[in-house]
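Every protein chain of the complex appears in place save one, which is left out.
Let's look at chain A:
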């Protein structure tokens, strides 16, 4: 899967939760856009959509803080 495809899928998932456009390098947690409930749903989405297992040690804030970070994380796990 190419990075762009991962990005688009993740973006459309996020659109179900957030109403505004998020820049690819914007910290989605610091900006108060989302909470950890969303984070959990995001993790479950990633596991299902990309058939990967997010391990305890992967559950690091830095893996999920921006769209770019999320895409990079998924790419490493696939």
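The working rule: a residue touches a chain if its C-beta (ideal position, glycine included) is under 8 Å from a C-beta of that chain, and two chains touch if they have at least 3 such contacts; residues count from 1.
As a working rule, contacts and distances are computed from a predicted model.
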So one subunit is absent here. Using its UniProt record, which name fits best from "Cytochrome c oxidase subunit 2", "3-isopropylmalate dehydratase small subunit", "FkbH like protein" or "ABC-2 type transport system permease protein"?
"FkbH like protein"
From the list A:7, A:22 or A:43, which touches the chain that is not on show?
A:43
Taking the full complex into account, what residues of chain A touch the chain not shown?
15-19, 29-30, 32, 34-40, 43, 56, 59-61, 64
